[in-house]
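Removed from the display is one protein chain of the complex; every other protein chain stays in position.
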Amino acid sequence: MAALDDFRKDTRAWLDENCPASMRTPMTEGETVSGGSKHRSPNPDSYVWLDRMAEKGWTVPAWPKEYGGGGLHTDEFVVLLEEMARIQARSPLEGMGVTMIGPTLLEYGSEEQKQRHLTKIVNGEIRWCQGYSEPGAGSDLAGLATKAEDKGDHFLVNGSKIWTSGAQFADWIFCLVRTEPQAPKHEGISFVLFSMDSPGISIKPIKLISGASPFCETFFDDVKAPKEDLVHKVNQGWTVAKRLLQHERSGLRALASAGASRTAATQTTTSLADVAKETIGMVDNHLANPVLRDSIIQYRMNANAFSLTQRRTVEESEAGSTPGAATSIFKFYGADLRKEQLELQLKARGTQSFGWEGDGFTAEELNLTRTWLASRAGSIAGGTNEVQLNILAKRVLGLPD
Amino acid sequence: MATLREFREETQAWLADNCPDSMRGSGTDAEAVAGGTSQTYENPGAKVWLDRMAEKGWTAPMWPSEYGGGGLSRDQFLILQDEMIRINARSPIGGMGFSMIGPTLLDYGTEEQKQRHLPKIVNGEIRWCQGYSEPGAGSDLASLATKAEDMGDHFLVNGQKIWTSGAQNADWIFTLVRTEPQAPKHEGISFVLIDMDQPGVKVNPIKLISGSSPFNETFFDDAIAKKEDLVGQLNRGWTVAKRLLQHERSSISGMSSGGRRGRYDNLRSLSQIARDYIGMDDGKLADLVLRDQIIGNTMTSKAFSLTQRRAAAENASGGTPTFATSMFKYYGSELGKDRLELQLKAMGTQSFGWEGDMFTSEERTLTRTWLRSKGSSIAGGTSEIQLNIIAKRVLGLPD
Partner (left out) sequence: MPLVLNEEQNMLKDAAKDFCGKSTPITELRKLRDDKDETGFSRDIWQQMVELGWAGITIPEDFGGLGFGYLGMGVVMEECGRTLTASPLMSTAVLGSSAILSGASDEQKAELLPALAGGELLTALALEETPHHSPYNISTTAEKSGDGYKLNGSKKFVLDGHVADQLVVVARSSGTAGDRDGLSLFLVAADSDGISTTRTIMADSRNAANIELSNVQAPATALLGAEGKGADVLDKVLDVGRIVLSAEMLGGLQEAFERTLEYLKVREQFGVPIGSFQALKHRAAEMFCEIELSKSVVLEALSALDEDSDEVPKLASLAKARLTDTYNLVSSEAIQMHGGIGMTDEHEIGFFMKRARVCEHSFGNAAYHRNRYGELEGY
């Protein structure tokens, strides 16, 4: 314990000294840093903070030091997150590099691949995107048709991907391709990496019901994927893909931040309660609408139980690793909680919740409308709720097919 | 229309003269009459009432009069029901003879079978029970194993049925048996009627979580089913069985009484109970959250009964609606369960009295009714099965 106390003291001092003041304010959407050079935060402090954290390896605190990570033990990791939460420090670096492909390369990448890719993730040099879903392969991901022909030193990739989040800003893509069309569908898939600047790639944004276009369709026309960037074995990509999905659903990082700060869920509910206090009013220290009050409290209790469960999972897990099939709980329950939270906001704000643009609504209200609509994707993207429940039933509960 | 008005007047007059005072007002479950040789009448009025109604055929008002029924049109039937409700007259008799095997024999029985069985149902002489489920065949009813061997003029029946409701008091059982073991499972089943009064039939009651034993296991050990009591064709019993289930479902949901009475109408309304146990504050139930839920259930019940009425109106021909039966079975039982759960919330710890003087009889009844209600979404085809049927037959979703 003494060592951990020292670590806390040192960390606190270092953070005090190194975290710029503007990085101690709630994140605004445009200032999130996900790496790469195609989308920059307008706030220069974002990069001061990124560089200082990256230098200590604390953009990915639990990764091994040899690949630029912080080499922290789970206990230390949690302390770091707690100390960051104490001063409301922002996360210096987000994106699929740190949450998805990085942890996957740590498990399945060759030594050479780790050396080549991981450090560029740690210091925010490269931004990644994910090439998984296809128009005909959504929940049935393994039904994918994008094909990759073996051309000796490279694969020639043809096909298209959909829901490629952030493809327009990404430098590299990790992509599932079919390398053996004759094999059973799970056995002919390979997991490849290639540059998004390769000739033959074109991108088309998809406009969502919220009006935003966070996703793209991505088309491959004779794109060359070098053999050195095949992850794991040829035709064994499905194993890698499934593991990556677990990182996506609940990277330890995400779980730990939520659990450690204990604020992720409570923060949003506090604001929900505040909204209701303002829009509904108070009588005798109770929200004036007892039925809505009951729903809000029920939500808040569920959110607290959820974040306790995230924390418990972190404490139970092996140092630095992402839990297995149980991650589906977090994906499923978290998406529903978020949808519920936003639905309750709508109820609290009434007709002011439905502003689309123009006069008559505050910026916050207009933002809520879009956020509410966008939240509906939470139970669809990254494996639908139905798929998560199937995984839980099969892998966790052992129910038969 | 003049004739309907006349019918109403005549019915009113007849009921006024013939319904004994003791048969007006709601009775307890124990007082309900189901007929048959085991029926006893603690209240002599019940027997008088049954005999008078049976004589007019009004125990089965819409069955043809040649089989003892009332021969009423649907409109006349609704009038009879209105007028019975008006004076709070009890139903003279109920049971599976009326709700299930009777309508099925009308659809599928031979003339000889109708003549032989239906009048005895109408006048309450014979009580029926159902032999469908088996220990290994619940939701998957068609996988039943009770076998019936062809012995010339009769079948020799061996096997076991479960959940045979009321078997301990029944005279006859209608049952599904396997007559062709080699055929695909739906195609080797026959529908036979068996006299329970024979050495090869044994009944063993099952005690439920509510403490009561309305269901039984029924064992057949070389029991005899006469060939003349085979309903429908040999190995075509599944068709008959499915049709009977529709009659059963609509009956559980209250459709057989024209959709005018819910299953729990003998209970006080939720809001009345909540008033007593929760109290009122400023004209509203004092627990505003529970109040919201109670009103929600009350509103849904209203919507449900409107839908029963709409189904009846759409189905002017008067037969059992086919699309609606699964929906009414599913929704009615879920709604009833929800209602009883809300009643528990309203009554708090008083809801859980099992026996003794510390609880009123209403409270003790509620405890049992609540537990029994859990069976309503299991018996007669689970809620899940009903949803499957809706998805397939109504919505056309693929298997």
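As written, the chains take the letters A and B, and residue 1 is the first residue of each chain.
Following the convention adopted for this analysis, a residue touches a chain if its C-beta (ideal position, glycine included) is under 8 Å from a C-beta of that chain, and two chains touch if they have at least 3 such contacts.
None of the values given here were measured: they were computed from a predicted structure.
When the full complex is examined, the chain removed from view is found to touch A, B. If you put the hidden chain back, the residue from B:113, B:307 or B:365 that touches it is B:307.
In the complete assembly, the contact with the undisplayed chain comes from A:208, out of A:85, A:208, A:234 or A:325.
Summary of contacts with the chain left out: across A:3, A:283 or A:389, the touching residue is A:389.
Considering the full assembly, A:163 is the residue among A:63, A:77, A:128 or A:163 that touches the omitted chain. What chain A contributes to its contact with the hidden chain is residues 133, 136-140, 143, 162-163, 206-209, 211, 279-280, 289, 291-292, 346-347, 349-361, 369, 373, 376-377, 379-381, 384-386, 389-390.
By the touch criterion stated above, the residues of chain B touching the omitted chain are 271, 274-275, 280, 283-285, 291-292, 294-296, 298-300, 302-304, 306-307, 309-310, 313-314, 324, 327, 330-331, 384, 386-388, 390-392, 394-399.
The working rule: only the chains that are shown with their structure count from here on.
The distance from the centre of chain A to the centre of chain B, with each centre set as the mean of the Cα atoms, comes to 55 Å.
If you check the complex, the residues on chain B that touch chain A are 288-289, 292.
Across the complex, chain A meets chain B through its residues 290-291, 294.
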